[in-house]
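The other protein chains are all here in position, but one chain of the complex has been omitted.
Going by the order they are written in, the chains are A and B; count residues from 1 in each one.
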Amino acid sequence: MAELTRKGLGGFLARQGILVAFALFMIAFAVANPRFIDIDNIAGVIRSSAILGVMALGVTFVVIGGNLDLSVGSMMSFSTIVVLDLHDKLGPTMAIPAMFAMTMALGAFIGFLVGYLRLNSLIVTLGMLSAIHGLTLTYSGGKNMDIADKQGTWFGIFGQGNIAGIPVPILIFALLAVVLSIVLSRTPFGRKVYAVGGNGTAATFSGIPRARIVFMTYLMSSFCVATAGLMQASRSLGSQNTVGQGLELEVLAAVILGGASLLGGSGTVFKTVIGVLILGFIQNGLLLMGLAFYAQFVVTWIIIILAVWLDIAAKRGRLWSPIA
Amino acid sequence: MTKESRANIIKQGAIWAFIVVELIFFSVAGEFLSVSDKAFMDFDNMLLLLKQSAPIGIIALGMTVVMINGNIDLSVGATFALAAIVLLDSMTWPFMQGLGDWAIPLAWGLALLTGAVLGAINGLIVWKTGVDAFIVTLGSMLGYRGLVFMYNGEQPTSHLNWTLVDFAEAQFLGLHTATWFLLGVALLLWLLMTRTVHGRNAYAIGNNREAAVNAGIRVGPHFLWNFVLIGFLAALSAVVFYSESGSVNPNDGMLYELWAITAVVLGGTKLTGGYGSIVSTLGGVIAIQLLRKGLGHIGADTETVNLVIGLILIAVLFLDRQLNRKGKEELKI
Partner (left out) sequence: MTDATPALRLEGIVKTFPGVRALDGVSFTVMPGEVHALMGENGAGKSTLMKVLGGIHQPDEGTIYIAEQPVVMTSPIEAKAKGVVFIHQELSLADELSVAENIFLGELPRKGFGRVDWQKLYDETDAILKTLNVGFNARTRVGDLSIANQQMVEIARALTVDPRAVIFDEPTASLTDAEKVVLFEVIEDLQSRGVGVIYISHRMEEIFKITDRISVLRDGQYRGTLNTADTSEDEITQLMIGRKLDLSRNESHHEMGDVALEVRNLSCGDLFRDVSFSVRRGEVVGFYGLVGAGRTEIAETIFGLREPTGGQILLNGEEVRIQSPADAIRRGISLVPEDRKGQGLVLGMNCRDNMTLPQVDDLTAGPFVAEGSEVAIFDQYRDKLDIRTPGWRQLVGNLSGGNQQKIVIGKWLSMHPEVLIVDEPTRGIDVGSKSEIHNLIRSLAAQGYAVIVISSEMPEVLHVSDRIVAMFSGRVMREFTSEEVTEDSLIQAISGITGDKVA
C-alpha cells in the first residue's frame, strides 16, 4: 500500500480522482435516496451553489497565478450592500455598473499591491478582508440594507428569474464558467497565467509581464465577486453586512478540492466547477439523509484532506509523508 | 555592531514604537475629539485593555510558535468554540453537578484536553500526510466548526457558575485574571522559544528545514507538539473567556484565526517561518486592542477599526519590503 505507481489504477486515480470521487458520491447518495437525482433537486443544488461557484471561478485564476485571495468573502458583502443601496438611490440600471466599478477598483488595488509591489498575497488579502469589512460597515453605518420597493423592481431577475425554464443564477454560472474556461485554456492570457504561477522568474525571463498578469487575475477575481454580489443582492433584495463572511475559505476549499495547487501553475476552471458541485451535492445529500446542514462541514473537511493527500501521495509515489 | 543587527533591533522595537505613537495620538486627539471626558491613558482603561486583549492574545502567542515553526493554524477559532462548549456543557452533566466546585477544575481539564486533542489531530495530519498546514487547518476549520454545531445544534450553550465568574472577575495586584493568563502564557512561551532545545529547534526547522533534517532534528514531532500547544492555548483562551461570560454561540470564535495572524504579522514574525518573537507578538496584540479602543475613544465608528487595521497590516508589509530592498541595481523579476 505504501507504494503507489504512477501508471495503472493509482495513476488514473491521481489524475481523475476528483471525478471518480464525485461519481461515487452521486451514486451513493442516489442509492440512499432516489430524490437526490431528481432533476429539480439537481437544479436546486446548482442554483444554490452558483454564487459560491462564480466566486470560485475568479479565485481559480488567482490561485493558478500563484497567489491567494482571502478577501473575496468580505468583498462580496461589499458589492451586495453597495448595489442594494445604490438601487434605491440611482435605480438598478445605474447601480449595477457603479457597483462593478467600485468592486473592481478594490480588486485593482489588491492587484497593484500583489502584482506591482510584490507584497505577500496571503497578508495583503487578509488585510483587505478586514479593511473591506470595515469599509462595508462604514458605508452602511452597520445597518442591514434593504430595497424599499421589493415588488416594483426588475432587479430580482439575476437571483430569482428564469429564462427558458432555467434559473438565471445557473445561466450566469454556466456562462461565466464556459467563457473563463476558454480564456484560461485557449488564450495567450490564460497561458501566461499558468506560466507566471508555475515559475514566475522563468516567465519574466520569457518577456511575460508578470506584474500585469497577476494584476489581471485579481481584477478578474473582483469581477466575479461583483457578479456574485449582484446575484446575492438580487436573490434576497436585502442583506446583512456580513453576508459573504467566511465564504473566502469555502471558495478556497472548492478550488483546492478541484485540484489546483496552492503553489500555483496548476488547476482548471472545469475542475473548480467540479469542486464547487461536490461541496454543493454533499451538503444536499446529507440534508436529504436527514442530517443538519453542519454535517457537511465535517464531511467537507475529510474530503479536502483526502483529496489533497492522495494527490500529493501519487506525485511522490508514497502514501505517507517522508517527514521524520 | 553590524548594520544587520542594528536593523534587527529596529525591527524588534518597531511594534513598541508604534504602540507609543498610538498612545500619544489617541491621548492628544482625545483631548479635542473625545466623546467621554475621561483621559485615554487612564489606568483602569489600560488594565481593561489588557484584559480584553487576552482571548485573541493567548491564541496569537501560540500562533507565533506555529508560524516560527513554518506552519499556520486556521482552525483556532473553531477549536476555541468547541473547547468553550465542552467547558460549559460538562458542568451540567449529572455527575459533575454532584462534585460541587470540584467540577470546575475537571471542566477546565476537559476543555483543555479537547483543545490539545484537536491540535494533535491537525499536527498528526500535517506530519503523516505531508499536506501543507494551510490546507490541513483550512479543512479542520470547517470540520471542527461542524463538530461545534453537532454538539448542540444552532442553540447557544449556557451555564453560569458563580464561583467561576468570581474567579474570572477577580483582580490580583490590580490585574484581572485574564491578564494574568495572558502574561503567564507570554512568559512561558518566551522561555520555551528562547531557552529550550525544543524552541530553538522550532526556529531551525522554520528557518531551513532541510538543514534541520540533515542535522537529525525530527521535524514531525516538533510539528505535532506545536499544534498540540496551539490547540491547548486556543482552549485556554476559551476557558478564560467563557468562565466569565457563561454562554457560547456556535459561531463564536469565527475570524479569530485572522485576528491572531494579524497580530503575529504586526509583531514582525515571518510568514515563511524561522523568524519572530513572542514579545513582539504581545506588542502586536496590544497595538490592535489599543487601536480598537482608541478609535472608540476619539469617537470614530467602531466599524473603522477593521478598515484601519487592514490598511496598517498592508502598510507594515510594504515598509518591511522597502527596508529590505537592495536598491536600483536589483534584478527586476
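We adopt the following convention: a contact is a pair of C-beta atoms (placed from the backbone, for glycine too) under 8 Å apart; a residue touches a chain by one contact, two chains touch by 3 or more.
Quantities reported herein were computed from a predicted structural model and do not represent experimental measurements.
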Task: Check each of A:R35, A:K143 or A:R191 against the chain that is not shown and name the one that touches it.
output: A:R191
Statement: Touching the hidden chain, out of A:I96, A:I208 or A:L279, is A:I208
Hidden partner chain, touching residue among B:Q97, B:T163, B:T196 or B:S247: B:T196
Field: Hidden partner interface residues of chain A, rising order
entry: 182, 186-188, 191-192, 194-195, 198-199, 201-209, 265-266
Message: For review purposes, identify every residue of chain B that touches the missing chain, sorted by number.
response: 2, 4-5, 8, 195-198, 200-201, 203-204, 207-208, 210-212, 214-217, 274-275, 327-333
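The rule is simple: only the chains that are shown with their structure count from here on.
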Message: Please tell me the distance, in whole Å, between the geometric centres of chain A and chain B computed from their C-alpha atoms.
response: 29
Field: List of chain B residues in touch with chain A within their complex
entry: 74, 125, 127-132, 134-136, 138-150, 153, 213, 218-220, 223, 254-255, 258, 261-262, 265, 271, 301, 303-314, 317-318, 321, 332-333
Message: Under the definition above, what is the set of chain A residues touching chain B in their complex?
response: 70, 113, 117-120, 122-124, 126-135, 137-138, 141-142, 200-201, 204-205, 210, 245-246, 249-250, 252-253, 256, 262, 292, 294-302, 304-305, 308-309, 312-313, 316, 320-324
